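For this view, one protein chain was removed and the others were kept in their places.
Lettered A, B and C in written order, each chain numbered from 1.
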Amino acid sequence: MDQEQQDQYSGVGIDGVITPTDRTGNSPGSVIMDPDAYFKAMVPSDTAPGVWRWDDIEHVLSEMAKRPKRYPAYRRFAALVNQQWDGAPGASPLIFVGVQRIYAGETLPGHRHNSVAIYYWISGRGRALVDGKEIPFKAGDFFTCPAWHDHSFVNDGDEEMTMIAIHDLPLLAQARALFWEEPVGSENTQHIVREGAGSWSAQEEHEAMEADPDIVRASAT
Amino acid sequence: MDQEQQDQYSGVGIDGVITPTDRTGNSPGSVIMDPDAYFKAMVPSDTAPGVWRWDDIEHVLSEMAKRPKRYPAYRRFAALVNQQWDGAPGASPLIFVGVQRIYAGETLPGHRHNSVAIYYWISGRGRALVDGKEIPFKAGDFFTCPAWHDHSFVNDGDEEMTMIAIHDLPLLAQARALFWEEPVGSENTQHIVREGAGSWSAQEEHEAMEADPDIVRASAT
Amino acid sequence: MDQEQQDQYSGVGIDGVITPTDRTGNSPGSVIMDPDAYFKAMVPSDTAPGVWRWDDIEHVLSEMAKRPKRYPAYRRFAALVNQQWDGAPGASPLIFVGVQRIYAGETLPGHRHNSVAIYYWISGRGRALVDGKEIPFKAGDFFTCPAWHDHSFVNDGDEEMTMIAIHDLPLLAQARALFWEEPVGSENTQHIVREGAGSWSAQEEHEAMEADPDIVRASAT
Partner (left out) sequence: MDQEQQDQYSGVGIDGVITPTDRTGNSPGSVIMDPDAYFKAMVPSDTAPGVWRWDDIEHVLSEMAKRPKRYPAYRRFAALVNQQWDGAPGASPLIFVGVQRIYAGETLPGHRHNSVAIYYWISGRGRALVDGKEIPFKAGDFFTCPAWHDHSFVNDGDEEMTMIAIHDLPLLAQARALFWEEPVGSENTQHIVREGAGSWSAQEEHEAMEADPDIVRASAT
């Protein structure tokens, strides 16, 4: 190895991580690790149990109800996250759990995603429409929507409808594989990572969300 | 919500992340996110391509050869990592790639893991032993070892044997599901996360690895 | 290619699937596919939505209650499966959902697994014990148990406790990575695939389960 080549290893440091000088300028994060460095970096932290109390979830949902512009039906959900996981967040390392509320007379507009969603109705009754076909539901029922099928929900009952949504969304996000289309329409198809998606809806920007003064505060009552 | 309950939301802050006071003391990372906060936390960074040059890999392997005590056959591999991924490291988000070298006459001792490994022989020839059965290999061949089956490798040729190892190891690490048993023997079974594994081998401690003065330096020639 | 080599391709058939004669006798399923054959084999079937009605789930659970020997607390659950998925079964391709019932005064004995479980209490109240620490629950609460941590559940209330259990169990089964230890005790650790596990409990055999005349019949009332 001549001097020029040696100089390429300028980033060589502790812990057996070798950082070759990038010869093309196109691969800034590529390193070579020895087995001990890799082992240490690969072993994730162990975590404590996750606990989310219904009183807290209910409180968040009722706060959202006070800000209907900020939290319309499709964004009126409480995501349960254990922040001890690294990588894409979820209730477990690969699984998302959210609790969503739709009020009597409301419709959650049609959308689709490449994660297969599982729904459980805690309370209320209503209908799902999958590719235009109706499936009625009431409290206690479970439903899964196949990947990339359009689906919407209608609360046609007299009381609020609360449901749990379960996805393998953190796995797909972690793998950089997540697609979302909301509202329905191919012009709204977003590759969540590559296309710099700003929000669940292709028609919204995260910046606009952040600027909204009506951000939910759990203790604001 | 009375005052006592409100006080439990002491961690409520920006970005719609609600941190209820932990009522049991057993769930420090459990939070509730609103959809905007969750979306922002969930979308991973996009990354640049990963590039690892053979000259660099070869250099690392030859440096390891100079430190046989520190890098015996089972730990003489170069792990290719793109540090732009979050979560458990790999060449891609869910896949580990390493380049391993075994010298003529050497044996990589028997071990097993719950990831299914794929091997490709770049050069040399030798034998794998899977549960005691022999499978001969030479450059160009591919081989997969079923999960949790004992396997070892023997270089019975005249030249060095270099192979690529491919696992879904980052996925299993991320899911906290990875088991490793090295060397073979149920007393050496390690749940990599829960049991605080110190190294690939149950008979080694990471601390001892770190204290070893022979740590590889790619520019040390 | 000489005659001897040609003869090795005896299994060559339709659809571009090439089946070399196995030279070692140790790799019966290894084939080479051309891109068209692979594409056709790789694309999974699309599926219809999954729907599971509460009345059906409740009926199955109440039938189980009539056969307490066959369905003690740890095996008193209804697994929701969409049989249109190929690979390991679940409510979605990678996620298991089960509804479990524990009666007043009962304990679900301590066990652990390398899937991270998420629990939701539909009704009742009780306690989880994770590595000996108590976490009380009541209807509406969510709880996740970290991978490979011992956990048990106690119904110390006056009514039945019904809970939803959510795992990435089909993913781990599909990857051949699933470990289970039930009841707690390293002598009961089972690699579900490799070790030919007979049942959830290392102390039971599937054959014995099948021989039991008390098998649940949903229409047996």
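As a working rule, a contact is a pair of C-beta atoms (placed from the backbone, for glycine too) under 8 Å apart; a residue touches a chain by one contact, two chains touch by 3 or more.
Because the structure is a prediction, the values reported are computed rather than measured.
Checked against the full complex, the one of B:S30, B:T47 or B:S152 touching the unshown chain is B:T47. The residue from C:G50, C:G126 or C:G157 that touches the chain not shown here is C:G50. Where chain C meets the missing chain, the touching residues are 1, 5-6, 8-10, 12, 15-16, 18, 20, 22-24, 26-53, 55-57, 59-60, 64, 71, 75-89, 93-94, 96, 98, 169-170, 173-176, 192-194, 196-197, 199-200, 206, 209-210, 215-219, 221.
Mapped onto chain A, contacts with the missing chain fall at residues 24, 26-27, 114-116, 130, 133-136, 146-149, 168, 171-172, 175-179, 189, 191, 193-195. Annotation for chain B: contacts to the undisplayed chain at residues 46-55, 57-58, 80, 82, 91-95, 97, 116-118, 120, 122, 128, 130, 135, 138-146, 149, 164, 166, 168, 171.
Going forward, only the chains that are shown with their structure count from here on.
Averaging Cα coordinates per chain places chain A and chain C 25 Å apart.
Remark: chain B and chain C have CA centroids separated by 26 Å (rounded to whole angstrom).
The multi-chain contact residues of chain A, meaning those touching 2 or more other chains, are 46-53, 55, 57, 80, 82, 93-94.
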